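A single protein chain has been omitted; all remaining protein chains appear in their positions.
Here is chain A:
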Amino acid sequence: MAVKKFVVGVFTDEAVLFPAIGKVRSAGYKIHEVYTPMPIHGMDHALGLRDTSLHTAGFIYGITGTTTALTGIGWVFNIDWPVNIGGKSHFDLAAWIPITFELTVLFSAVGMFLTFLFLNQMAPFVRKHHFNLRSTDDQFTMVIELTEKSNAEEIKAFLTNVGAVGINLQEAETGWWIGRYDTDKTPLKHKGELLA
């Protein structure tokens, strides 16, 4: 949650973007984010991001569902209200498999989806700063954070060198805020103002 300054480099080809990421990183610049219109395999590793543990969360939600189903049905049929159904056992595990399976899947899917939204800070009426509107269309946008040590002009020249086709300087709120996309009421006074 802070307003920072960024140099934004726009690329039109992922084959140019990939080597550029390596060069920018080895030159020691701090890549804030790379925005792409589609998933690009290997990009997360190129950026040095660690693997997501969303699937681990999914597994935990899943076994929670399994446990809920088994303990729930077991409690109902054995403790709360044991009913004689055709003389069958009160602890009829085989007959509980379908519901146990369904609840496992349900808990895992819903839990993962909500965790996905939470981690990505996504919800209806959530707004974020968009550095380049065409990064959901056909452009790849690399955003480099300006620190006290770095020089904007130097980064710009570097980005041109590695193949960026459009470069600009933006001041942006890094977090999210409650807002709508049809109005421009943002917590930042000169939001997205082109400084250069």
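Throughout what follows, contacts are C-beta pairs under 8 Å (C-beta built on N, C-alpha and C of every residue); 3 or more make two chains touch, one makes a residue touch a chain; residues count from 1.
FYI, contacts and distances are computed from a predicted model.
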Per UniProt, the name of the complex member that is left out, chosen from "Acetyl-coenzyme A carboxylase carboxyl transferase subunit alpha", "Methylenetetrahydrofolate reductase", "Carbohydrate ABC transporter membrane protein 2, CUT1 family" or "Molybdopterin oxidoreductase": "Molybdopterin oxidoreductase"
Selected from A:Val7, A:Met112, A:Leu146 or A:Val162 as touching the chain missing from the view: A:Met112
Touch list for chain A against the chain that is not drawn: 13-16, 18, 33-40, 43-44, 47, 49, 51-52, 54-55, 58, 62, 72-73, 76-77, 80-81, 83, 85, 88, 92, 95-96, 98-99, 101-103, 105-106, 108-110, 112-113, 116-117, 119-128, 130, 133-138, 176, 180-182
